[in-house]
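Of the protein chains in this complex, one is absent; all others appear in place.
Up next, subunit A:
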Amino acid sequence: MNDPIVVSRLLTFVTLGFHIIMATIGVGLPIYISIAEYVGIKKKDRNYIVMAQRWTRGYTILVAVGVVTGTIIGFQLSLLWPTFMQQAGHVISLPLFMETFAFFFEAIFLGIYLYTWNRFRNPYHHWLLSIPIVLGSSASAFFITTVNAFMNTPQGFDRENGAVANVQPLVAMFNPATPSKLSHVLTTAYLTGALILAAIAAYHLMRGKTAVYYKKGLHLAMKGALVFAIATVVNGDISGKFLAVYQPEKLAAAEWHFETEERAKLLIGGILDPDEQEVKFGIEIPFALSILAFNRPSAEVIGLNEFPEELWPPLYIHYFFNLMVFIGMFLAAVSFIYFICYYVRRLQPLNPWLLRMVVAGAPLAILSIESGWIMTEVGRQPWIIRGMLTVSDAATTAEHVWEMLLLFSGLYMALAILLPLILIRLFSKKNAEAELENQGVIL
């Protein structure tokens, strides 16, 4: 445990693992708040206004914690990976810089939005304030994702005598990994946001609440879930095709695909014998990997054996890859079933089994986000910037990293315990029914 590289990685993992939950929700929720308020004003239905207000309150607390963890990771990148930030600073500091602006923009309007619910005569003016929140949070995701994309497919500079030269900041930002990563990050965030809101409504309906408020909330959120589940399946496929061309070693490691071959099969689950490169108990789908990679069953997919073994990513990412894809499919299926039940007369969209699946969807979506990030980050090993700087060369040489890991783990533990407690207390003290009655809605 005294290896500063291992401990630095652990600390970054803990911080990012915690932050990504807040960040995903922070990007995923505003769009639904904005839609709910708009629908409420347009239909003159107070149910939706109360919905937007309650969602905003939960969102604000999560954003507050997200600001905190975001500030931490912002600084930790320099504290734990000083050499990385030194090199990245030369080439990819533009989006980092602009992300601060985007967040600034969002924070200002969130402050205004929160405290001006009844200060405008025209309700659409208040609704307009939600737009900068949606744009700001998604723009933050955009800028940060370009940095992560750069780490996977760096470009926009030359190397002269070990130093970085001829920097082209925009070329670095819009690198080959940017489109697929960005669309995947955004749609999965919107999908997760939808499922969290749907799960809350479904939970109340399961517990026998009858107010139309919950049904309307569930329906609105499930519409979002369906749209973004489809989008996620589509750009998940695009991500696979991106990997096959630009980071074949990551795709091959995720699929335990050792020999370059045509008509490659997709592997689900299984146990690997690393010496023999043989898999037991796995489910194999013929041609599927070739289709995922190049849309052609006969396409040739590069295998891991083409790369020197010291440049292989850890092979356990296979399981995280499987988990992510499996949950994504499950979420898409749940939203399809909900709408089939909704539109086919004899079926009941509020039947307890379906509601249970929706409730399970929220934690599963977060698990899927975590798996996806583990897969893509671990899958870049041993590089921190692919082909340019290794993780072990980038790590800090400072002492006491281990103590810092304990310090931050304690902090996240406290937050992880307090945050749900506070949210539950906040919403149960002032329940939706009481708030609706306050606003003159007859239940």
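Basically, a contact is a pair of C-beta atoms (placed from the backbone, for glycine too) under 8 Å apart; a residue touches a chain by one contact, two chains touch by 3 or more; residues count from 1.
Criterion: contacts and distances are computed from a predicted model.
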UniProt names the one chain left off this complex as which of "Peptide ABC transporter permease", "Aspartyl/glutamyl-tRNA(Asn/Gln) amidotransferase subunit C", "Cytochrome d ubiquinol oxidase subunit II" or "Spermidine/putrescine import ATP-binding protein PotA"? "Cytochrome d ubiquinol oxidase subunit II"
Specify the residue from the set A:L114, A:V233 or A:V279 that touches the hidden chain. A:L114
Given that one chain is not shown, which residue among A:Q168, A:T210 or A:N431 touches it? A:Q168
Determine which one of A:L10, A:I41, A:V68 or A:M206 touches the chain that has been left out. A:V68
Residues from subunit A at the interface with the omitted partner, ascending: 57, 60-61, 63-65, 67-69, 71-72, 74-76, 78-83, 85-91, 93-94, 96-101, 103-105, 107-112, 114-116, 119, 132, 164-170, 396-401, 403-404, 407-408, 411, 415, 418-419, 422, 425-426, 429
